[in-house]
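Of the protein chains in this complex, all but one are displayed in their positions.
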Amino acid sequence: MTRQYRAAVMPGPGHPIEIQELDGPELEPGAALLHTLYSEVCGTDVHLHHGRLAGVPYPIIPGHVSVGTLAELRGAITDVDGTPLREGDVVTFLDVHETCGECWYCLVAKQTTRCPARRVYGITYGVEDGLLGGWSEAIWMKPGVRMIRLPSDLAPETFIGGGCGLVTALHAVDLAGIKLGESVAVLGVGPVGQSAIAFAALSGAGEVIAVGDPENRRDLALRMGATKTVGLDAPPNDRAVEIRGLTGRGVDIVIEASGDPSAVSQALDMVRDGGRVIVVGQYTDGGEVALNPHLQINKKHVTIQGCWGSDYSHFHRAVGLVTRNQSTIPWGELAGQRFSLDQAGHALAAVERRDVTKAVLAIGAR
Amino acid sequence: MTRQYRAAVMPGPGHPIEIQELDGPELEPGAALLHTLYSEVCGTDVHLHHGRLAGVPYPIIPGHVSVGTLAELRGAITDVDGTPLREGDVVTFLDVHETCGECWYCLVAKQTTRCPARRVYGITYGVEDGLLGGWSEAIWMKPGVRMIRLPSDLAPETFIGGGCGLVTALHAVDLAGIKLGESVAVLGVGPVGQSAIAFAALSGAGEVIAVGDPENRRDLALRMGATKTVGLDAPPNDRAVEIRGLTGRGVDIVIEASGDPSAVSQALDMVRDGGRVIVVGQYTDGGEVALNPHLQINKKHVTIQGCWGSDYSHFHRAVGLVTRNQSTIPWGELAGQRFSLDQAGHALAAVERRDVTKAVLAIGAR
Amino acid sequence: MTRQYRAAVMPGPGHPIEIQELDGPELEPGAALLHTLYSEVCGTDVHLHHGRLAGVPYPIIPGHVSVGTLAELRGAITDVDGTPLREGDVVTFLDVHETCGECWYCLVAKQTTRCPARRVYGITYGVEDGLLGGWSEAIWMKPGVRMIRLPSDLAPETFIGGGCGLVTALHAVDLAGIKLGESVAVLGVGPVGQSAIAFAALSGAGEVIAVGDPENRRDLALRMGATKTVGLDAPPNDRAVEIRGLTGRGVDIVIEASGDPSAVSQALDMVRDGGRVIVVGQYTDGGEVALNPHLQINKKHVTIQGCWGSDYSHFHRAVGLVTRNQSTIPWGELAGQRFSLDQAGHALAAVERRDVTKAVLAIGAR
Partner (left out) sequence: MTRQYRAAVMPGPGHPIEIQELDGPELEPGAALLHTLYSEVCGTDVHLHHGRLAGVPYPIIPGHVSVGTLAELRGAITDVDGTPLREGDVVTFLDVHETCGECWYCLVAKQTTRCPARRVYGITYGVEDGLLGGWSEAIWMKPGVRMIRLPSDLAPETFIGGGCGLVTALHAVDLAGIKLGESVAVLGVGPVGQSAIAFAALSGAGEVIAVGDPENRRDLALRMGATKTVGLDAPPNDRAVEIRGLTGRGVDIVIEASGDPSAVSQALDMVRDGGRVIVVGQYTDGGEVALNPHLQINKKHVTIQGCWGSDYSHFHRAVGLVTRNQSTIPWGELAGQRFSLDQAGHALAAVERRDVTKAVLAIGAR
């Protein structure tokens, strides 16, 4: 007999979050069941609630990055090192799965984040598909979902603080190719921006300049590794001038993690000639921005790199990096406030109001 | 006693070209004098005549890429291989010089095309500075100007056909990093576009799609190495759809060499997800273009690379590449029409009217 | 009732090839059966016959790259573009399969050629495993084996001429990162060397110098795209001096495709300071070579890149490149002689004696 689990369901854009009792999965070979400890509530969930992502099969169970305890496994499941996973293990899992490994993007271009078959927990599955989102007492690990056992010295609270922004930011910082001593500006002090700041600092950047509001997030940015912060009071042009002034000729690298289309133009004004701009924050369609290709691209000899999604390599390395650097970087604080599963709607509202960088649902007990 | 030479002078934006008699230089040690054989008339000269480049010290002698015979040398001058140059040698020279080798851009960033000290023959010198442009019977090679002896089996007419576009295009194609079999679209069929087509084909690109008008330039593009051509009759959106259709998922690489700001947006619509766009055509300020960072940059995971100027390495390799491939690639035909020095104004008008891709001034006799 | 097929079996190192009647497979879902048209006999097969590869489960059916007609499919099978494969299609397939997509090398390092789970048709399967080698009237396409339909304008004879060397050489040339006009020396004029010569020429290399014996292979190298050839008469030191002399300072890139350990040292003597050496020919253990790290690596500031195996991307692109360039590059001639299936032992002996670069078994009729 199938057990039932409580889940926080988003019925559709604009509708209030509802708690529902849903059937647990019947595990096929290679599948597993997770008893959720934590799931995050982030800006993407707000976008989902605003109906700004295409093709979402509402009603859905949101929650793409989560941590849980392995409650049941059907058959042997191993991690990438070949070590078997076991009941009781505290794990997280890559929300993106079903990357096909058979299409041109997977096999020829080797850009799996553009594989058309990918599915994402908490986003591309409907309630009818099963417990495939983190805002739930249990999560169904379909066969092939990549799980990672959290190291025993890493508190789940710390990892979930970083959450999805952590993984996205690592991809962006990889693409930035920071050399020792280079200066980096990060636009945006939300979850992706904060982790980008941390990773830029860990990469040996000279200056790491955090640009964004409000003040308490800038303060957090300093503890994440920023060397300087700049708020949004001044008009964008003055801001670019200020940031150019901090290094004399513009920063070597700008990581755009704010999601505001106009920030791409500001990034191009802040970066030095021959520098690099990584555009990672534009996860939803915020409209257009006017650029001057002569002045901002051609004559500047600049490189602009779009960064979409992340793959298992970023996820795997991110867990290692959080573990190794948890004593100096306060990833846990990114999760500004904890809520129960029943309070999921309040959590979402808090993130929407920007009361907190992100919220965490504390669902199970360890 | 200083000899005098005839030169075609551009007195200022909009003013007719004038022939003037000007004093030859008194050669300092390390300097030389060239008797001009050919100098080119290209789109940049039209921009100069429209007053669209900043900081030009009119009146000037235009003509940045030229070929001539070494008439006089003061002291020993060698090429990069250490071979002495001699009177009677037929040479070309890098129009960019005085790259300082002492500033942050030269020494730390190693991006010499952004060195603030660079000067350019035919553009940044006034008539008062001396014979420092190619539209003249003689050109003063200041100490440190990098000359290259044309190989004996390379006709000067062939090299000047490629001219400045050749060197710029090589830089752009280097930055594109074309892998064997990749598809490339080149926007623009002017001098830079045509040479970019040739270099893309020589790099082993699969498809090389030339996009531009008029028809006779597209025909030339096919002989330069394009495998397909697309005209500008259809609206930009249909064009992008057509080009995406040619490869199924968009081209791997787009080289924007048209100079039209809107072409940058079209390039982003034509390129496949994860592809690369090189922006090399925006040499003057043509205004802004509206881009959608979510759809055109972030989600596409695309790389955009601005390409400004070129350095000695591109110039050196370009001479070798033209020599080696002159039997299959009709570089000489890029110089659509020859004019005498006295006809320089007509040559400029022909380029402005787009009667020809570029014009050549045949100044001296061999 | 299972049909039987004739296959040429290698019972073990040193034992004569035998023709055996073997049961065809019972196709599981996703599997297919190929009626073999051609399979190749290459240097690796000679190594197999000498017992120089570790872990080979003799008796085996050799033959890793083959072409055949799809005779039967169990269920829908598509190519990477999603197009269904159909009975009667002429296809080739990537001999490497079962790359797991789940281990650290596949998922984190993204170096699938080092995945420990990979299996290779014609090498890592025994006769007991089924028809999993090309020297057979039929080949069992296990589920997940990547097949490519040969374009209608590509003769199977041309493709099989390139065969496995083609794919390996493309990987090596990709790693070489040849820039337009760079000089390349290829050591070895066997199948890998000949295709490396062709791909280097297609990449726009300036000089492509083929180094090897005998003379008829050097002649073929010239038709594959070499600009110069050097035989092995002179002592290695003189050879290096000669090759350095051809460019003045050594070649920009050396591709070692001979398999002789001492060739790695020669490669380092031929390459210019700051150049690149790709080591792709050392597919079996030929012993050691003495190098001087100060003179040959450190002071030369050289890059050495080992190249192991190839993946689907190389295979996919290779088919496209052969199709596109078949009119100028005589890949078909690499298959020096055709043999029937019954003559497989003679074919192997001909390759061992180096009578031919490689041999082809013409097994089925189209």
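Read from first to last, the chains carry the letters A, B and C; within each, the first residue is number 1.
One rule holds for everything that comes next: a residue touches a chain if its C-beta (ideal position, glycine included) is under 8 Å from a C-beta of that chain, and two chains touch if they have at least 3 such contacts.
A quick note: this is a predicted structure, and the numbers were derived from the prediction, not measured.
**Q** Among the chains in view, which touch the chain not shown?
**A** Answer for the hidden chain's contacts among shown chains: A, B, C.
**Q** For a quick check of understanding: of C:Pro261, C:Pro330 or C:Gly345, which residue touches the chain that isn't displayed?
**A** Residue touching the absent chain, from the options given: C:Pro261.
**Q** Of the residues listed, C:Thr36, C:Gln282, C:Asn325 or C:Gln343, which one is in contact with the missing chain?
**A** If we include the chain that is not displayed, C:Gln282 is the one touching it.
**Q** Out of A:Arg317, A:Arg338 or A:Arg354, which is the one that touches the chain we can't see?
**A** Touches the omitted chain: A:Arg317.
**Q** Write down which of A:Phe159, A:Phe199 or A:Phe315 is the residue touching the left-out chain.
**A** A:Phe199
**Q** Can you list, in ascending order, the subunit C residues touching the missing chain?
**A** 104-105, 109, 111, 113-114, 249, 256, 261, 264, 272-274, 279-295, 297-309
**Q** Kindly note down the residues of subunit A that lie in touch with the hidden chain.
**A** The list for subunit A reads 81, 170, 173-174, 177, 179-181, 199, 202-204, 206, 248, 317, 320-321, 324.
**Q** Give me the subunit B residues in contact with the hidden chain, please.
**A** On the side of subunit B, residues 78, 80-82, 101-104, 107-110, 146, 311-313, 316-317 touch the unshown chain.
Rule of thumb we're sticking to: only the chains that are shown with their structure count from here on.
**Q** Touching both subunit B and subunit C, which chains are there?
**A** Common contact partners of subunit B and subunit C, which must touch each of the two, are A.
**Q** I'd like the angle of the rotation relating subunit A and subunit C after CA superposition, in degrees, nearest 5.
**A** So the copies are related by a turn of 180 degrees.
**Q** Where the CA atoms of subunit A average out and where those of subunit B average out, how many Å apart are those spots?
**A** The mean C-alpha positions of subunit A and subunit B differ by 44 Å.
**Q** Which positions in subunit A touch two or more other chains at once?
**A** Within subunit A, the residues that touch at least two other chains are 104, 109.
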